[in-house]
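Left out: one protein chain. Kept in place: all the others.
Up next, chain A:
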Amino acid sequence: MSLQTSPIEASGLPRAIIGAIVNNALVLALIAVFAVFSFATPTFLTIANLQSILVNNFTLLAIVAIAMTFAVSVGGIDLSVGTAVDFASFAFVSLVLAGQPVFIAALAGLGAGAAVGAFNAILISGIGISPFLGTLGTLFIGRSIQQLLTNGGNPVYLPPTGVPEAFRFLGRGAIAGIPVPLVIAAGIIVAATIILTRARFGRVALAIGIQPSVVRYSGITARAHVAVAFILVGLIAAVAGLILSATVTVYIPSSGNAFLLNAIGATFIGTTLSRLGRPNVAGTVLGVLLLSIVANGLLLTGLNFYWQQVGTGLLIFAVLALSFINRRKATA
(Lines give C-alpha, C1' and ligand atoms only; values in the text may rest on other atoms or scores of the structure.)
Protein backbone atom coordinates (compact mmCIF):
# COMPACT_ATOMS: atom_id res chain seq x y z
CA MET A 1 0.00 0.00 0.00
CA SER A 2 2.75 2.42 0.88
CA LEU A 3 4.27 4.18 -2.06
CA GLN A 4 7.70 4.53 -0.52
CA THR A 5 10.27 2.01 -1.57
CA SER A 6 11.89 0.40 1.40
CA PRO A 7 15.56 -0.57 1.16
CA ILE A 8 14.58 -4.21 1.50
CA GLU A 9 12.29 -4.02 -1.46
CA ALA A 10 14.84 -2.32 -3.64
CA SER A 11 16.78 -5.31 -4.88
CA GLY A 12 15.54 -8.79 -5.61
CA LEU A 13 18.15 -11.19 -4.30
CA PRO A 14 18.76 -9.78 -0.81
CA ARG A 15 15.03 -9.53 -0.42
CA ALA A 16 14.57 -13.19 -1.28
CA ILE A 17 17.25 -14.15 1.20
CA ILE A 18 15.75 -12.02 3.94
CA GLY A 19 12.35 -13.45 3.13
CA ALA A 20 13.67 -16.98 3.48
CA ILE A 21 15.36 -16.12 6.76
CA VAL A 22 12.27 -14.50 8.17
CA ASN A 23 9.89 -17.24 7.11
CA ASN A 24 12.02 -19.95 8.67
CA ALA A 25 13.43 -17.83 11.42
CA LEU A 26 12.78 -20.24 14.25
CA VAL A 27 14.31 -23.27 12.57
CA LEU A 28 17.31 -21.25 11.40
CA ALA A 29 17.79 -19.78 14.86
CA LEU A 30 17.76 -23.29 16.32
CA ILE A 31 20.35 -24.48 13.81
CA ALA A 32 22.53 -21.45 14.48
CA VAL A 33 22.40 -21.81 18.26
CA PHE A 34 22.99 -25.53 17.92
CA ALA A 35 26.03 -24.99 15.68
CA VAL A 36 27.54 -22.32 17.90
CA PHE A 37 27.39 -24.50 21.00
CA SER A 38 28.63 -27.57 19.15
CA PHE A 39 31.81 -25.68 18.29
CA ALA A 40 32.09 -23.76 21.54
CA THR A 41 32.04 -26.74 23.82
CA PRO A 42 33.00 -30.36 23.23
CA THR A 43 30.40 -31.77 25.59
CA PHE A 44 27.39 -30.13 23.94
CA LEU A 45 27.03 -32.43 20.96
CA THR A 46 26.93 -35.72 22.88
CA ILE A 47 24.02 -38.13 23.15
CA ALA A 48 24.05 -37.83 26.92
CA ASN A 49 23.86 -34.05 26.81
CA LEU A 50 21.16 -33.93 24.17
CA GLN A 51 19.12 -36.36 26.26
CA SER A 52 19.69 -34.19 29.27
CA ILE A 53 18.40 -31.15 27.35
CA LEU A 54 15.21 -32.99 26.49
CA VAL A 55 14.63 -34.46 29.93
CA ASN A 56 15.88 -31.70 32.22
CA ASN A 57 15.25 -28.54 30.24
CA PHE A 58 12.64 -29.27 27.62
CA THR A 59 9.88 -31.57 28.86
CA LEU A 60 8.25 -29.68 31.71
CA LEU A 61 8.72 -26.27 30.14
CA ALA A 62 7.20 -27.52 26.89
CA ILE A 63 4.05 -28.68 28.71
CA VAL A 64 3.67 -25.45 30.65
CA ALA A 65 4.36 -23.36 27.54
CA ILE A 66 1.69 -25.25 25.60
CA ALA A 67 -0.72 -24.48 28.42
CA MET A 68 0.28 -20.82 28.08
CA THR A 69 -0.29 -21.03 24.33
CA PHE A 70 -4.00 -21.68 24.92
CA ALA A 71 -4.26 -18.55 27.09
CA VAL A 72 -2.45 -16.52 24.43
CA SER A 73 -4.60 -18.00 21.66
CA VAL A 74 -7.70 -16.31 23.09
CA GLY A 75 -5.78 -13.07 23.33
CA GLY A 76 -4.95 -13.46 27.00
CA ILE A 77 -2.10 -14.54 29.22
CA ASP A 78 -2.00 -16.73 32.34
CA LEU A 79 0.39 -15.57 35.03
CA SER A 80 -0.90 -18.32 37.31
CA VAL A 81 0.28 -21.34 35.26
CA GLY A 82 2.81 -22.00 38.00
CA THR A 83 0.00 -21.98 40.55
CA ALA A 84 -1.78 -24.74 38.63
CA VAL A 85 1.51 -26.70 38.51
CA ASP A 86 1.90 -26.30 42.28
CA PHE A 87 -1.68 -27.13 43.23
CA ALA A 88 -1.57 -30.28 41.11
CA SER A 89 1.74 -31.23 42.64
CA PHE A 90 0.51 -30.60 46.18
CA ALA A 91 -2.68 -32.64 45.73
CA PHE A 92 -0.80 -35.47 44.06
CA VAL A 93 2.02 -35.76 46.61
CA SER A 94 -0.27 -35.32 49.60
CA LEU A 95 -2.67 -38.03 48.49
CA VAL A 96 0.12 -40.47 47.60
CA LEU A 97 1.62 -39.77 51.01
CA ALA A 98 -1.78 -40.46 52.57
CA GLY A 99 -1.72 -43.87 50.90
CA GLN A 100 -4.24 -43.19 48.13
CA PRO A 101 -3.78 -45.10 44.86
CA VAL A 102 -1.53 -43.20 42.44
CA PHE A 103 -4.28 -43.12 39.81
CA ILE A 104 -6.72 -41.44 42.18
CA ALA A 105 -4.06 -39.03 43.41
CA ALA A 106 -3.17 -38.12 39.82
CA LEU A 107 -6.83 -37.44 38.98
CA ALA A 108 -7.07 -35.23 42.06
CA GLY A 109 -3.94 -33.39 40.92
CA LEU A 110 -5.41 -32.78 37.47
CA GLY A 111 -8.60 -31.61 39.16
CA ALA A 112 -6.68 -29.19 41.35
CA GLY A 113 -4.99 -27.66 38.29
CA ALA A 114 -8.29 -27.45 36.41
CA ALA A 115 -9.81 -25.76 39.48
CA VAL A 116 -7.17 -23.02 39.28
CA GLY A 117 -8.09 -22.63 35.62
CA ALA A 118 -11.80 -22.55 36.46
CA PHE A 119 -11.15 -19.85 39.06
CA ASN A 120 -9.41 -17.77 36.37
CA ALA A 121 -12.29 -18.48 33.99
CA ILE A 122 -14.76 -17.07 36.52
CA LEU A 123 -12.63 -13.95 37.01
CA ILE A 124 -12.12 -13.37 33.29
CA SER A 125 -15.27 -14.63 31.57
CA GLY A 126 -17.67 -14.29 34.48
CA ILE A 127 -16.65 -11.02 36.08
CA GLY A 128 -14.81 -9.52 33.13
CA ILE A 129 -11.41 -8.86 34.71
CA SER A 130 -8.56 -8.66 32.21
CA PRO A 131 -6.58 -11.93 31.97
CA PHE A 132 -3.38 -10.19 33.07
CA LEU A 133 -4.85 -8.80 36.28
CA GLY A 134 -7.13 -11.75 37.00
CA THR A 135 -4.36 -14.32 36.80
CA LEU A 136 -1.98 -12.01 38.69
CA GLY A 137 -4.49 -12.10 41.55
CA THR A 138 -4.68 -15.88 41.31
CA LEU A 139 -0.88 -16.03 41.44
CA PHE A 140 -0.79 -14.12 44.73
CA ILE A 141 -3.73 -15.96 46.29
CA GLY A 142 -2.25 -19.30 45.21
CA ARG A 143 1.07 -18.46 46.81
CA SER A 144 -0.62 -17.62 50.12
CA ILE A 145 -2.76 -20.73 50.11
CA GLN A 146 0.34 -22.87 49.59
CA GLN A 147 2.10 -21.20 52.50
CA LEU A 148 -0.95 -21.69 54.71
CA LEU A 149 -1.20 -25.36 53.74
CA THR A 150 2.47 -26.04 54.43
CA ASN A 151 3.06 -24.10 57.65
CA GLY A 152 4.79 -21.25 55.91
CA GLY A 153 6.30 -23.06 52.94
CA ASN A 154 7.70 -26.36 54.16
CA PRO A 155 8.23 -28.91 51.37
CA VAL A 156 6.19 -32.13 51.46
CA TYR A 157 8.61 -35.04 51.01
CA LEU A 158 7.77 -38.58 50.07
CA PRO A 159 9.85 -41.16 51.89
CA PRO A 160 12.79 -42.38 49.74
CA THR A 161 11.58 -45.95 50.10
CA GLY A 162 8.10 -47.22 49.66
CA VAL A 163 7.12 -44.86 46.82
CA PRO A 164 4.48 -46.65 44.73
CA GLU A 165 5.83 -48.15 41.51
CA ALA A 166 3.37 -46.24 39.32
CA PHE A 167 4.56 -42.99 40.88
CA ARG A 168 8.22 -43.81 40.19
CA PHE A 169 7.31 -44.87 36.64
CA LEU A 170 5.67 -41.53 35.90
CA GLY A 171 8.78 -39.63 36.89
CA ARG A 172 11.65 -41.89 35.98
CA GLY A 173 10.28 -44.75 33.87
CA ALA A 174 10.75 -45.31 30.18
CA ILE A 175 8.70 -46.72 27.34
CA ALA A 176 10.81 -48.36 24.61
CA GLY A 177 13.81 -46.48 25.96
CA ILE A 178 12.08 -43.08 25.86
CA PRO A 179 11.56 -41.39 29.23
CA VAL A 180 7.90 -41.37 30.26
CA PRO A 181 7.76 -37.56 30.81
CA LEU A 182 8.96 -37.07 27.25
CA VAL A 183 6.31 -39.47 25.94
CA ILE A 184 3.63 -37.56 27.83
CA ALA A 185 4.97 -34.24 26.54
CA ALA A 186 4.89 -35.60 22.98
CA GLY A 187 1.29 -36.71 23.50
CA ILE A 188 0.32 -33.25 24.74
CA ILE A 189 2.10 -31.60 21.81
CA VAL A 190 0.13 -33.74 19.33
CA ALA A 191 -3.19 -33.27 21.13
CA ALA A 192 -2.73 -29.51 21.52
CA THR A 193 -1.79 -29.16 17.84
CA ILE A 194 -4.94 -30.98 16.81
CA ILE A 195 -7.15 -28.93 19.14
CA LEU A 196 -5.72 -25.64 17.98
CA THR A 197 -5.66 -26.35 14.25
CA ARG A 198 -8.41 -28.88 13.61
CA ALA A 199 -11.03 -28.49 16.34
CA ARG A 200 -13.76 -25.90 16.05
CA PHE A 201 -12.81 -24.73 19.53
CA GLY A 202 -9.29 -23.91 18.34
CA ARG A 203 -10.52 -21.96 15.33
CA VAL A 204 -12.87 -19.86 17.46
CA ALA A 205 -10.17 -19.37 20.11
CA LEU A 206 -7.73 -18.00 17.53
CA ALA A 207 -10.42 -15.77 16.06
CA ILE A 208 -11.11 -14.37 19.55
CA GLY A 209 -7.41 -13.68 19.98
CA ILE A 210 -7.22 -11.94 16.61
CA GLN A 211 -10.41 -9.83 16.62
CA PRO A 212 -12.84 -10.48 19.48
CA SER A 213 -15.46 -7.99 18.29
CA VAL A 214 -15.90 -9.85 15.00
CA VAL A 215 -16.45 -13.09 16.87
CA ARG A 216 -19.15 -11.41 18.92
CA TYR A 217 -20.74 -9.84 15.84
CA SER A 218 -20.75 -13.31 14.27
CA GLY A 219 -23.07 -14.58 16.97
CA ILE A 220 -20.51 -16.61 18.91
CA THR A 221 -20.38 -16.43 22.69
CA ALA A 222 -16.71 -15.63 23.07
CA ARG A 223 -16.78 -15.75 26.86
CA ALA A 224 -17.57 -19.45 26.95
CA HIS A 225 -14.61 -20.21 24.71
CA VAL A 226 -12.30 -18.03 26.79
CA ALA A 227 -13.45 -19.88 29.92
CA VAL A 228 -12.71 -23.26 28.35
CA ALA A 229 -9.28 -22.04 27.23
CA PHE A 230 -8.32 -21.01 30.76
CA ILE A 231 -9.57 -24.29 32.24
CA LEU A 232 -7.46 -26.10 29.63
CA VAL A 233 -4.45 -24.03 30.71
CA GLY A 234 -4.89 -25.23 34.30
CA LEU A 235 -5.42 -28.83 33.24
CA ILE A 236 -2.34 -28.99 31.00
CA ALA A 237 -0.18 -27.20 33.56
CA ALA A 238 -1.37 -29.77 36.11
CA VAL A 239 0.21 -32.53 34.00
CA ALA A 240 3.54 -30.75 34.38
CA GLY A 241 2.87 -30.62 38.13
CA LEU A 242 2.34 -34.39 38.31
CA ILE A 243 5.51 -35.14 36.35
CA LEU A 244 7.53 -32.63 38.37
CA SER A 245 6.58 -34.13 41.71
CA ALA A 246 7.01 -37.70 40.45
CA THR A 247 10.51 -36.84 39.23
CA VAL A 248 11.77 -35.14 42.37
CA THR A 249 9.45 -37.00 44.83
CA VAL A 250 8.77 -33.81 46.68
CA TYR A 251 6.36 -30.90 46.57
CA ILE A 252 8.05 -27.54 47.09
CA PRO A 253 5.58 -24.66 47.54
CA SER A 254 5.47 -22.12 44.69
CA SER A 255 8.17 -23.94 42.73
CA GLY A 256 5.96 -23.94 39.62
CA ASN A 257 6.42 -20.20 39.19
CA ALA A 258 9.91 -20.91 37.89
CA PHE A 259 8.32 -21.89 34.57
CA LEU A 260 6.27 -18.74 34.15
CA LEU A 261 8.64 -16.37 32.40
CA ASN A 262 10.19 -19.00 30.15
CA ALA A 263 6.73 -20.24 29.16
CA ILE A 264 5.67 -16.72 28.23
CA GLY A 265 8.96 -16.22 26.35
CA ALA A 266 8.65 -19.46 24.38
CA THR A 267 4.99 -18.83 23.48
CA PHE A 268 5.61 -15.32 22.22
CA ILE A 269 8.77 -16.35 20.35
CA GLY A 270 6.67 -18.98 18.58
CA THR A 271 3.80 -16.58 17.94
CA THR A 272 5.95 -13.70 16.78
CA LEU A 273 7.98 -15.74 14.35
CA SER A 274 5.14 -17.73 12.81
CA ARG A 275 4.15 -16.84 9.27
CA LEU A 276 0.73 -15.47 10.24
CA GLY A 277 1.75 -14.19 13.66
CA ARG A 278 -0.70 -16.55 15.37
CA PRO A 279 -0.12 -18.54 18.56
CA ASN A 280 0.76 -22.07 17.49
CA VAL A 281 1.96 -25.22 19.22
CA ALA A 282 4.85 -25.93 16.84
CA GLY A 283 6.20 -22.41 17.32
CA THR A 284 5.90 -22.70 21.09
CA VAL A 285 7.73 -26.02 21.07
CA LEU A 286 10.54 -24.62 18.91
CA GLY A 287 10.70 -21.63 21.25
CA VAL A 288 11.07 -23.99 24.22
CA LEU A 289 13.80 -25.92 22.39
CA LEU A 290 15.62 -22.69 21.66
CA LEU A 291 15.47 -21.55 25.29
CA SER A 292 16.47 -25.03 26.51
CA ILE A 293 19.48 -25.23 24.22
CA VAL A 294 20.67 -21.75 25.13
CA ALA A 295 20.31 -22.50 28.85
CA ASN A 296 22.14 -25.82 28.56
CA GLY A 297 24.80 -24.54 26.16
CA LEU A 298 25.67 -21.48 28.22
CA LEU A 299 26.05 -23.70 31.26
CA LEU A 300 28.41 -26.02 29.38
CA THR A 301 30.60 -23.19 28.12
CA GLY A 302 31.49 -22.72 31.76
CA LEU A 303 30.03 -19.27 31.78
CA ASN A 304 28.84 -18.11 35.17
CA PHE A 305 25.33 -19.48 35.79
CA TYR A 306 24.04 -15.99 36.28
CA TRP A 307 24.74 -15.13 32.65
CA GLN A 308 22.06 -17.57 31.54
CA GLN A 309 19.25 -15.05 31.72
CA VAL A 310 21.28 -12.58 29.71
CA GLY A 311 21.28 -15.23 26.96
CA THR A 312 17.50 -15.58 27.20
CA GLY A 313 17.07 -11.83 27.09
CA LEU A 314 19.27 -11.42 24.03
CA LEU A 315 17.37 -14.23 22.33
CA ILE A 316 14.09 -12.37 22.83
CA PHE A 317 15.61 -9.17 21.44
CA ALA A 318 16.79 -11.11 18.40
CA VAL A 319 13.27 -12.43 17.88
CA LEU A 320 11.85 -8.92 18.12
CA ALA A 321 14.38 -7.68 15.56
CA LEU A 322 13.43 -10.49 13.17
CA SER A 323 9.73 -9.81 13.59
CA PHE A 324 10.35 -6.14 12.89
CA ILE A 325 11.94 -7.05 9.55
CA ASN A 326 9.03 -9.42 9.00
CA ARG A 327 6.50 -6.66 9.51
CA ARG A 328 8.38 -4.29 7.22
CA LYS A 329 8.29 -7.00 4.58
CA ALA A 330 4.58 -7.56 5.10
CA THR A 331 3.68 -3.91 4.73
CA ALA A 332 6.05 -3.25 1.81
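Criterion: a residue touches a chain if its C-beta (ideal position, glycine included) is under 8 Å from a C-beta of that chain, and two chains touch if they have at least 3 such contacts; residues count from 1.
The rule is short, and it goes like this: contacts and distances are computed from a predicted model.
A.B. asks: Out of "Ribose transport system ATP-binding protein", "M42 family metallopeptidase", "Cytochrome c domain-containing protein" or "Zinc-finger protein", flag the one the UniProt entry gives for the chain missing from this complex.
C.D. replies: The record names the chain that does not appear here as "Ribose transport system ATP-binding protein".
A.B. asks: Tell me which of A:174, A:199 or A:310 is the one touching the absent chain.
C.D. replies: Answer from the full complex: A:199 touches the omitted chain.
A.B. asks: Have a look at A:207, A:243 or A:315 and name the one touching the chain we're not showing.
C.D. replies: Looking across A:207, A:243 or A:315, the contact with the absent chain belongs to A:207.
A.B. asks: Looking at the full complex, which residue from A:28, A:53 or A:220 touches the chain that isn't shown here?
C.D. replies: Touching the chain that is not displayed is residue A:220.
A.B. asks: Can you list, in ascending order, the chain A residues touching the missing chain?
C.D. replies: Against the missing chain, chain A presents residues 1, 194, 198-201, 203-204, 206-207, 210-211, 213-221, 276-278.
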